[in-house]
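Only one protein chain is missing; all other protein chains are in place.
Order of writing sets the chain letters: A and B. Residues in each chain are counted from 1.
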Amino acid sequence: MTIPLSGSREARPFPLRRLAAWAAARDLAAFIVPGPDVARTCGIDLDAAGVRVAQTPRHAGVLVLVGELPRGLKKAAAVAYAQMPRPRAILAVGAGDVSPLPEPDVWVTASQRELAAGVEELRRLFAEGAFATEAAGFDIEEIRMETEYVCPMHPEVTSDEPGSCPKCGMDLIPRESAGGAGHEGHDDAGHGDTDHDASDPGVLVSHEGHGSNDEMDYQDMGHEGGGEDSGGHEHAERGEHEGHDEMDHGGHEDMGFMSMVEMTQGTPRSSDGLQMEWTGAPFGPLFPGLPGGLSLTFTLDGDTVANVTAPRGALGWDLDGLETAPARDFPDLLALLDPLSPTAYRLLALQALEDAANTVADERTTLERVGALERERAASHLGWFSGFGRLLGYSWLEARAGQIQLALLRAADAEEVARQETEVGKLVRRVYRTPMLARRLKGLGTLPDTAETSGPVARAAGLAKDARSGGIYRTLDFEPVVREGNDAVARLWTRLAEVEQSLKLVRKAGAVCFPQGMLTSPLRSTGSATVETPRGAATLRVKLQGDVVSATELTTPSSLHHQFIGAVAEEREVADALLGVASLDLSPWGVAR
Amino acid sequence: MSVVLVLAALLAGTYVVAVLEGWASTGRLRPAGPLVSGLALLGRESLVPRKPDRIFFEVAPPLLLVAAVLAAAVLPLAPGLIVTDLATGALFVNASFAYVMVAVLMAGWGPDGAYAMVGGFRFLGQLVAYSMLVVMPITAVAMRAESLLTTEVVTSQVSLWNALYQPLGFALFFLAAMAIAFLPPFDLPIAPGELAEGVLAEYTGWRLGVMRFGRALLVLTLALAVTVFYLGGWFGPVLPPWAWTALKTLAVAAVMLSVGRYVPRLREADVLAWGWKYGIPLALVNIFYVGVVLLVAM
Partner (left out) sequence: MSLLQQYALLLGMVAATVGLVLSLGAVARAVGRRREEKVKDVPATAGELSPEPVWVRYHVRYYGYALLFLAFDMEMAFMYPWAVVYKELGLTALLDMGVFLMVLFLGLLYGWSQGALRRQ
């Protein structure tokens, strides 16, 4: 009996189809949610398991879910799954409940051996079930789209039924928008709660532009032979476009003759003085080059970014459980906050609790903690190199940095970590010598001088801000790595130097495994601590009532840097904007609060 | 008869190029890779995006294939082994490569998707950058051969390969060839990582298979063009002529495919600036240089 996949094709398995199914089983491509960065941090290597990693769900056959997914990401994963061509399957790696997605075909825990076994199982399922006599459909609330009726001249006038616009009397045209439950601010209409000042006229232009463009169709604007410039190419196709027919009639009668100058008056101009039409394009949360889970929408003017919308809290990460946790569970809970740097947040929690208990860990424990933190820092930076290399199109860096990161994370003790030092040294030197890399990144991602930053972003701007000064770090001869430039290339050099420095610190500390903390009963009711996470300084203040945590106040570096996405991306070519955003090394989980 | 042989050779060459492409991107040599991938793609659904420009969407993959096939049809694999030895062969090669741009732009416009649009128009910018760097070196090659017949171009290199006779033209044409096939670091329309596969993003199933096949054939054809124009075509000791063509072509293809891994992608603005500010003056210098050398040699 054939076991159908969750996304098999409905057809009787004739020989040619069996052959295709066997081929599909041998040629697996995976789309990872939330992203390959999280997958590597969890220690799994899909490439070694024989599965290609796809950039877009359209080219993938397997949806790989890594780790506990927050609500917003489950919705994005559902959309990605719906956009995958059949036959398709779901592989859950260490993931909890994944509803509303269908039941995963294979469940594994986050270890390479289990993953390899899971992939074999997946191959068997594909070979047998890619074509099945009955195939389940996929229709959930999250992927429904709404049809709303909108006035072409006044996009803010919307209605759920056809009718006419109260302002100008034109017929409302149907327009589909991404609706469904739990939908947060789509770019055209709303802006969610963004810290960024989105200029509304800019977004509206995309609609007015449509109208004005059709006006130009019908009137001779005084350009020589109006048919040539824009009339020729796209309008033949535009005719089939939904709603444009109605728009043509409506607008045409009312408008009369309008010159180009009049029609484009008041609309925002691009930097070269031309006013063209803008479109909105999402570049998140599951975009291959950016951190997985970062919700980002660009309003594009050609290939230039005119507007940025980056809503906070789009992931829907629920941390209410922190507020009433018993103190001994608190470090583990905080470590779950950020899957990209769990050790740093665990250390943060422990130090805050120790501060509340007015104790200080002994030197041995502190050294071990330093080793673990620095190992994580090196691994995090290497993961960032890999993602950055992917964005740059620098495949060697993407592959090599990913390999070294996995080797570091799998190292059992300081010896194995020390063995990676030569590899890292080679990588660093090779990156320094890469032709055209510095030129490519120069001037990208610059922040204003008054910007408050932390971590490598601050240190790349010449500020020697590092929460690791003092205490045990002084005995280890630690000096913060500082570079000048405040742009993407400076941040790259800073992180390269920090990786080497971290590995040296690990060697001096002599341990990499995080020691279990021993907590005595807290004497005070408040405690605070600051830890230099790989992305910057994170500060935690806890209020305790006896043995239970009653309130927490956490500032993460990513929530600090998130507000600069607009400054980094606006008025830049889209590739430069993406590189600038990536150079900030945001952790979308740290932003959710 | 020779037509069938040439087509069979092209098919075999495309398969090898596809294997080389897989090796360049993953580091593993999988001889059965393209066959398995092709079968898998045949078994997948081929989706059509909502409200696409149907004509553009459907025509783009075959057009890419046709452009490569037409260019390969006028390039000789061995003396007498050519589909059509057009009197304007060198010009025809250039003309058919221009259709690659049309195909990519169609693939960019057709699906009505944001990433594809950006990818398609970036490739148009790339074309404006590389186009002159294809034409001017071919002109210099035709000067030496005194003819546009591709077989004449090869026979004119019997004493010295054009790669050594006009090294500047060779370098420019090689880079321009990589740009035509949108190989990294010139992969602006595809841009995995930056545009989530750009123009290829909306192609799935057998259409994606045709696009990939077309691109592999395009890489082969460009490598063959480099071989014919600059590396002496079928000339070489010991081995039969077709073997030399095959060796040289595959070597060029391997270099083209592997260079991009070690360099970041070039920005569209940079490709345009370098192509026009440095590339075209150098190409003009190349023409002058060849002109002077030809005069002196007479």
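One rule holds in what follows: a contact is a pair of C-beta atoms (placed from the backbone, for glycine too) under 8 Å apart; a residue touches a chain by one contact, two chains touch by 3 or more.
This structure is a prediction, so every number in the text was calculated from the model and none was measured.
Undergrad: Among the options B:13, B:33, B:76 or B:113, which residue touches the chain absent from this view?
TA: Of the candidates B:13, B:33, B:76 or B:113, B:113 is in touch with the missing chain.
Undergrad: Among B:91, B:168 or B:251, choose the residue that contacts the chain missing from this document, as touch is defined above.
TA: B:91
Undergrad: Looking at the whole complex, which of B:81, B:106, B:129 or B:223 touches the chain that is not displayed?
TA: Answering carefully, the residue with contact to the hidden chain is B:129.
Undergrad: Would you write out the residues of chain B that touch the absent chain, in ascending order?
TA: Output for chain B: 3, 42-43, 45-51, 53, 61-62, 65-66, 69-70, 73, 83-88, 90-91, 109, 111-117, 121, 124-125, 128-129, 131-132, 135-136, 139-140, 142-143, 146-148, 196, 201-202, 205-207, 209-210, 268-269, 272-273, 276-277, 280-281, 284, 287-288, 291-292, 294-295, 298.
Undergrad: Which parts of chain A are in contact with the chain that was left out?
TA: On the chain A side, contact with the omitted chain comes from 9-11, 16-17, 20, 33, 56-58, 76-77, 79-80, 82-83, 85-86, 131, 135, 137-139, 143-145, 175-178, 187-188, 206, 209-210, 213, 230, 234, 237-238, 241, 270, 272, 274, 276-287, 295, 297, 301-304, 573.
Keep this in mind: only the chains that are shown with their structure count from here on.
Undergrad: Considering the complex alone, what residue numbers of chain A touch chain B?
TA: 9, 17, 19-24, 26-27, 47, 52, 55-56, 58-59, 61, 85-87, 130-131, 234, 237, 240-242, 279-282, 287-289, 300, 302-303, 390-396, 398-399, 434-437, 439-440, 573-576, 578
Undergrad: Where on chain B is chain A touching in the complex?
TA: Spelled out, the residues of chain B in touch with chain A are 25-27, 36-40, 42-47, 51, 53, 56, 109, 114-115, 117-118, 121-122, 184-185, 187, 191-194, 196-197, 200-205, 208, 260-270.
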